[in-house]
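There's a structure below that I have some questions on.
Only a single protein chain was left out; the remaining protein chains are all shown in position.
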Amino acid sequence: MTTTPEIKKTRTESMLINVGPSHPAMHGIVRIIAELDGEKIVSSDVEIGYLHRAFEKSAEQGGYLQVIPYTDRLNYVSPLINNVGYCLAIEKLFGLEITERAKYIRVIMSEISRVTDHLTCIGASAMELGAFTVFLYMIKAREFLYELIEDVTGARLTISYTRVGGVKADLPQGFGDKCRNAIEETRKILKEVDELLTRNRIFVDRMKDVGIISRENALAYGITGPFLRSTGVDYDVRRATPYLVYDRFDFEIPVGEHGDNYDRYLCRMEEMEQSMRIVEQALHGMPEGPVLLDTEGNVIPAGEMADQGKRGLIEGLTGQTAAVDPTLEGAHKQNYAGIETDNKRIALPPKEDTYTNIEGLMNHFKMMMMGHGIRPPKGEVYFPVEGANGELGFYVVSDGTDKPYRVRVRPPCFVIMAALPLMINGSMFADIVPTFGSINMIGGEMDR
Amino acid sequence: MLKLHEKLKERWPENVVELHDFRGDETAVIKPEALLRLANFIKRDSQFDMNVLMDLTAVDGLALKWNPRFEVVYHFFSTAKNHRLRLKVRVEEETPTVSSLTEIWPVANWFEREVWDMFGIRFEGHPDLKRILMYEEFSGHPLRKDYPYNKRQPLIGPKN
Partner (left out) sequence: MKGNEGTGFFTSTINDMIGWARKYSIFQYPFVTACCGMEYMATACSHYDVDRFGAGLPRFSPRQSDVLFVVGTISHKLAPVLKQIYDQMTDPKWVVAFGVCTCTGGFYDNYATVMGIDTLIPVDVYIPGCPPRPENVLDGLIKLQEKIQKQKQEY
């Protein structure tokens, strides 16, 4: 006679786990409060706001040009796209068209920034799944691009490169070759990473069918960018409302099917390739800037010319050409016509004019000092740009004075984080890590 | 051929107060009571077909002496028709309240929490209106024009 053992009735209750603000996923600070039943997530809640740095209030304090360094720090992995978006919004307020060469330069720098963003995202998310080598390879590729950005703008990360009406300085000599070299190196690294990850059993198992979001939910939450494209909707701001010169280039937009993490990874890898294609086409089709500085007589540094002029030694200066400091290279007067608009109320004068003649000095003064500055007409505009995470929009309200009245950034990853509970509820706790990695949440953009 | 905001005025003439088209951005100012009805309309109507709420924010008009003081701004987008529309609603200063759009577009949940946090505008019908960007014990609404920019906050620990 067998007796069946009694199974003691145990009382179960769900456990609340806090994936705290400071956690090893190097993406930024977010707090996810997950209610677990065993290993499955029953419900979750997301808390953000740990990096709120008051961008919108800071923008109201100074002039229009003083907001540009604050915009760098919004999406800090692709800072040029923020700069370009803000300046395009102000130019729309003025109703201003910028020069062709400036448009091409902005496109090239935006696409390079987009590549650095996707490199960082895929590298960091692969590292969290255990593939540390991929992270090292991606950061190595990113270093090539940072050197390129440093040659043009002077800084690696917080560049403040664009100005209202154009860009700050022209591309240096030999940029085309350096750029093509960097792109070739990046392509080699991407090929290696592709071989390491795309058909890797462990990677595919952890990323496929995890973090699924349906097309209707994605649209209901206002999600755009590679996230939306991985669910099957073909929406890209560069195609829908082309800005700058994107309508002249031939590039494809990768669209996924399932809306899971693996599709997002594939979308991002393919987008990097398309961005590099755009850069090559832009380098090929860019209108020529001045190649040789035509100088008559001797070239003396502009500061020295100004000093001598102040002391009254004017006879020696006739026939001399002023040259700016090498640190302002690319901002010579000859380059200026190609990269900045010639509207005196909007663009700063070239430095040679500022230092050597009185009209340039007054022009500079009128643009820079508090109480003066660029004055757009009264009104409001909204300008959407394709950021690396989706549609980055700038809504600017101007009241006719030199300070912006209200600057609003529409953050692409804010809405994705609002939809995060939809993606992780019902799946295992360990699935939070790849899902969160594929979101590419940037704290500076989300919390502003 | 009427533009989008003009079509809205033609369909709801008593609810649309103002129209403008500055730099090509079609904008309509509507009455606060009509917000839910109009929002439902632009989502369902086949000519508008606004399936995406892109942005929801507010502007404080204290320095420009606006009356009513606040303006809540909505940006809509349609993926099928590829057109945009901006709607604005004016709210007064004493207990500013607007109806919530969370039922129609779920993303309005977080956007409205942010407007409550930064401006102090309440949303009727919102499931859980609490602060999102500032910490919970914070007092005041930072983006209002009368909140000073470098106000120091009490901290835990030594003096700031």
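Assorted remarks:
Order of writing sets the labels: A and B. Residues in every chain begin at 1.
Methods note: contacts are C-beta pairs under 8 Å (C-beta built on N, C-alpha and C of every residue); 3 or more make two chains touch, one makes a residue touch a chain.
Given the structure is predicted, the values throughout are model-derived calculations rather than measurements.
From the options A:86, A:104 or A:135, the residue with contact to the unseen chain in the full assembly is A:135.
Within the complete assembly, A:120 is the residue of A:44, A:99 or A:120 that touches the hidden chain. In the complete complex, the hidden chain is touched by one of A:36, A:157 or A:283, namely A:157. Check A:52, A:332 or A:403 against the missing chain and you find that the one touching it is A:52.
Although one chain is not shown, part of chain A still touches it, namely residues 20-24, 26, 28-29, 49-54, 57-58, 69, 73, 76-77, 120, 124, 135-136, 139-140, 142-143, 146, 156-158, 443-444. Contacts to the hidden chain, counted on chain B, fall at residues 134-135, 138, 142, 147-153, 155-160.
Simple rule for what comes next: only the chains that are shown with their structure count from here on.
Separation between the centroids of chain A and chain B, computed from CA atoms only, is 26 Å. Of all residues in chain A, only 48-49, 52, 54, 56-58, 60-61, 92-93, 95, 219-222, 233, 235, 240-241, 379-382, 384, 391, 393, 395, 397, 399, 405-406, 408, 410, 414-415, 417-419, 447-448 touch chain B in the complex they form. Looking at the complex, you find that chain B touches chain A at residues 22-23, 25, 27, 51-55, 57, 59-60, 63-64, 73, 75, 79, 82, 84, 86, 105-107, 109-110, 118, 131-135, 142-143, 149.
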